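Here the complex is missing a single protein chain, while all its other protein chains stay put.
The block that comes next holds subunit A.
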Amino acid sequence: MREIVTVQVGSFANFIGSHFWNFQDEMLGLAADPYGDPVFKTQSLNMDVIYRTGETHQGTATYTPRLLSIDFQGSLGSLSSKGTLYSEGSNEPSEVVTWAGHVSTHASEPQKKNLFLQSLYQEEQDAPLTNGINGEAKDSQHEIQDTDIVNCLDGGVQFWTDFSKVHYHPQSLYEVNGLWMDAKQFDNYGIGRDVFMENLRGEEICDKLRFFVEECDHIQGFQFIVDDSGGFSPLAADFLESVSDEYTNTPVLLYAVRGPRSHMSLSSRKQTVVRDLHDAVSFSRLSSFCKMIVPVGLPSLSRSKTSTFLNIEDENPYHCSAVYAAALHSTSLPFRMEPLGPTADLSDVSGAVDVNGFVQMLAGQSRQNMVAILDVAMPGPCLSGKQDKQSLLGNLQPLTPEVVEDVDDLQAVESMIVHGAIGSGGHRLSVSEVKNAVHGAYECATTRPMFCHLSAARCPLPIPLPFPSIFGNLVGQHGALLGSPILGSSSRGSLDVHSIPMAARTRSSCAIMPFLENRLANLRKFGIERGCPGTELLRSWGFGKDELEDMGETLSKMVRTVDPHSDISSDSD
């Protein structure tokens, strides 16, 4: 077994994670559903890679994500930090057994469960009764309720737990408490600098992680999703440092994600300096403790080409995180494919790779560029028919900010995953057909990478009920792109679209240049040069001159690995 432990740090990372685990839960549900689409009943995707089996004190078996989620106290909304699975009945007597004197109770206003969570709770209560009996009348009643749920979620998601349908293990949830500030103030590197070290938080976090690692027979890697837009970045960096120290040979794949709020335009110059320095420092620190870093998060998702077929509200983290989560789901599929044995059934999946192989392939080849770009086509285009061979490559659009669009890089290395692809006739393509189609597309392409690893799977991305209505009216029920728009509302959600094909690509290419150069230039301009405006600030963040110069050197080395002839990397002296 090749287990992966997922770690989510920070608010937006947890939004993405919540969608991610909803997809997984939906896959599990569809696989177990006797009436479900047989395409999901594949044996070739091993969910144990990211899930763990356990047992409560009462002896009930559990199946929960192998996950550690770190967020603010209070960010769990109506979800208890102990989860619901392992608590011994909700109505336990709340008497105090350790104190004989007075007791005063300070109860904060209970967080109201929204319609969706209420229905989940209801279902759990009813489950033993209606097992197997699926009355038609009940179904129609459900239909009404479902639309209400979807509307309610589209309107008001406040916490990431509001739309989560997954049960978490009590060890999975960690709340950072005692910060004495509100989340808005927790917005730069300096403010979160000591959070990991203070109050033994670091030790508690590492203990929780160890809980999951200890039960792994053969861990293949860590998958970190880090919201690096604010004070969680130094926390994650310190955590990563201790992880790389403790689990030396286990590769870390890091997604540095940005929510829509972090790209707000700033009014004063001072704030711009703070923001730019934060970006540079945060990137430099995070990248030094992982094997590969993938920056994810566009300043405006709705206006990017990624959302050609999507209607996204930029300001809504519930919307944006859904797209990023879908991309992350796709890239994680090859890690759970069963490696090819002699008797392997080729029809379901192909192109299994483990985290180590993936990282080596992209970041360890000819040039050692560890900063990768994530591209996605959501929904994935129709793959056959000679006329539109370009469409697959054309549809793959970056989710990584600050990249060059058309770049001719002969040394690029790519790893692509296409799953659930649909052919021109509207039927699902087999894995070998997908392979042929992709190879065909590359043959015709004007720019070709040096190496491309292709993974393919038949099962599409299932759309769970708690999913934002972000699909445009050109997307069909199974995710096929239609020729003419469907009449009716312009946004379609989980009730209309049941699954979509996806294509995602992770590539190491010199298209990342602007991203690196901006960070290096900002660090030099505001932090290193004589008389620059950020020296004091950086000192208060705990960085001396030498450390900054080292940081600048590391960044310029990164630039040089991507492009040896770059101007900016050379003027370090």
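To be clear about the criterion, a contact is a pair of C-beta atoms (placed from the backbone, for glycine too) under 8 Å apart; a residue touches a chain by one contact, two chains touch by 3 or more; residues count from 1.
The rule is short, and it goes like this: contacts and distances are computed from a predicted model.
Chemist: Absent chain per UniProt: "T-complex protein 1 subunit zeta", "Vacuolar protein sorting-associated protein 26", "Gustatory receptor" or "Translation initiation factor eIF2B subunit beta"?
Modeler: Listed in its UniProt record, the absent chain's protein name reads "T-complex protein 1 subunit zeta".
Chemist: Touching the left-out chain: which of A:Gly156, A:Gly178 or A:Gly544?
Modeler: For the chain that is not drawn, the touching residue is A:Gly178.
Chemist: From the list A:Met27, A:Val195 or A:Ile219, which touches the chain that is not on show?
Modeler: Of all options in A:Met27, A:Val195 or A:Ile219, contact with the hidden chain holds for A:Ile219.
Chemist: Hey, which of A:Asn151, A:Asn199 or A:Thr447 is the one touching the hidden chain?
Modeler: Only one listed residue reaches the unshown chain, and that is A:Asn199.
Chemist: So that we can see where the missing chain sits, which residues of subunit A does it touch?
Modeler: Residues touching the hidden chain, for subunit A, are 54-59, 62, 73-74, 76-82, 88, 90, 92, 94, 96-111, 177-178, 180-182, 184-185, 199, 207, 210, 213-219, 246, 249, 264-265, 267-268, 356-357, 360-361, 364-365.
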